[in-house]
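My structure is below; once you've seen it, I'll send some questions.
A protein chain is absent from this complex, but the other protein chains hold their places.
Going in written order, the chains are labelled A and B, and every chain counts its residues from 1.
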Amino acid sequence: MEELLIENQIEAVLFWKGEPQSIKKLAASLGKKEDEIKAGLEILKAKIADRGVELVFKPARQGHSGGDDEVMLGTSSKVSHIIERLTKEELVRDLGKAGLETISIIAYKGPISRSEIDYIRGVQSNFILRNLQIRGLVEKITNENDHRSFFYRPTFELLSFLGVSKIEDLPEYEKVKIEFEQNLKNETDQLTDITSE
Amino acid sequence: MEELLIENQIEAVLFWKGEPQSIKKLAASLGKKEDEIKAGLEILKAKIADRGVELVFKPARQGHSGGDDEVMLGTSSKVSHIIERLTKEELVRDLGKAGLETISIIAYKGPISRSEIDYIRGVQSNFILRNLQIRGLVEKITNENDHRSFFYRPTFELLSFLGVSKIEDLPEYEKVKIEFEQNLKNETDQLTDITSE
Partner (left out) sequence: MSDTTFQIKTEVFEGPLDLLLSLIEKRKLFINDIALARVADDYIVYLKSLEKFPIADSADFLVIASTLLLIKSRSLLPNLNLTEDEQKDIGDLERRLKIYQRIKELSVHIKNHFGKDIIFAPEPRKMIPVFSPDQTMTKKNFLTAILSVIKSLPKVENIPKAIVRKVVSLEEMITNLTRRIQSSIKLSFREFAKVGKEERVNVIISFLAMLELVKQGIVNVKQDNQFDDIEIETQQTNVPHYN
């Protein structure tokens, strides 16, 4: 497959990250020299002048060592009123059946990993989990035993909102836990079968 | 401040969300009609044809609910190797024989019911279907004509992994569709005795 022009490669990385990237980092990611990245950024800037996203440059601050020129892709300032509105809407939307289901699993079974949640629900939960995080209902914590993986648990605010001081105060907590373990035991037995498929 | 062209507004929202959006939702977000959004998407698609990002479409089908047309902005398939190096997520490429078979059926013949999948494969597919759903490669939607039954169709994740911006871009897709419709039409009439969902 033919390779994309450098400005398009830069665009792809910046779009994918959605966060400021240093020129140095971009150069390393793309296997290019910093000067090439800078030139590519100039071309990209001109190319997207008339579009819905724009480049934002953050020069390294004078006198700060280790500071690097950074750049990010962001939405055009001309749509900031729309984005503001959408951000607010995001927070008032109904969480729906999937939301309630996911959050109840995290409440009763948390801390729990995403793959476990996916497994229990039988579908991927990445979008709904992100939504629950933005709404401040669940939070992600690092797995002490494996720093590359995460667990989800209910936030403190959610528990006080529900009026429980600790998670064990949820209705029928012990009973649910036992029932879960019994049913899920069968599940894991089956999982080994499934994955060998 | 002058307003951005609709295609640029769409791009901004898709960039900002970073998740699939339904046409309906986009229309509501931008205060436009769905047709305007669709036309805008076509322009956007043409505009970014030679860039670092691309659009992925997942259409609703007539008679299949759960079924809004949806669209997502992702990185160009031409920078796949670059993003793959950057991503921390583990990419599982192995589908297994059952998985490959089932995915092929859903990709080329979906939306399709479980009993039809069983019929074609000659074995029960409930476990592999659950497995594929947990992996996020296929999803279940409700049959609009019969709310107790379901259809399976490809997800964005599957389209992304296949590197196609729409399912019709798969090799032989149109040819196969005609084949199945013409030559093998009565196959569904034979479904009577196969286990129902």
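For the reader, a short list of remarks on this structure follows.
Here, a contact is a pair of C-beta atoms (placed from the backbone, for glycine too) under 8 Å apart; a residue touches a chain by one contact, two chains touch by 3 or more.
This structure is a prediction, so every number in the text was calculated from the model and none was measured.
Only one residue in the set B:Q9, B:S29, B:S113 or B:S165 touches the chain that does not appear here, and it is B:S165.
Checked against the full complex, the one of B:S22, B:S80 or B:N143 touching the unshown chain is B:S80.
The set of chain A residues touching the chain not shown comprises 1, 15-19, 87, 90-95, 99-101, 103-105, 107-108, 120-122, 126, 130, 133-137, 139, 155, 157-158, 161-164, 170-172, 176, 179-180, 183-184, 186-187, 189-190, 193-194, 196-197. Mapped onto chain B, the interface with the missing chain covers residues 15-19, 54, 56, 72-78, 80, 83-84, 87, 91, 93, 95, 97-98, 100-101, 103-105, 107-109, 119-124, 126-127, 130, 156-157, 159-165, 170-172, 176, 179-180, 183-184, 186-187, 190, 193-195.
To be clear about the criterion, only the chains that are shown with their structure count from here on.
Note: centroid distance chain A to chain B, computed from Cα atoms, is 22 Å.
For chain A in complex with chain B, the residues that touch the partner chain are 1-4, 7-13, 15-18, 29-30, 47, 50-53, 73, 75-76, 78-79, 82-83, 85-86, 89, 118-119, 122-124, 126-127, 130, 148, 190, 193-197.
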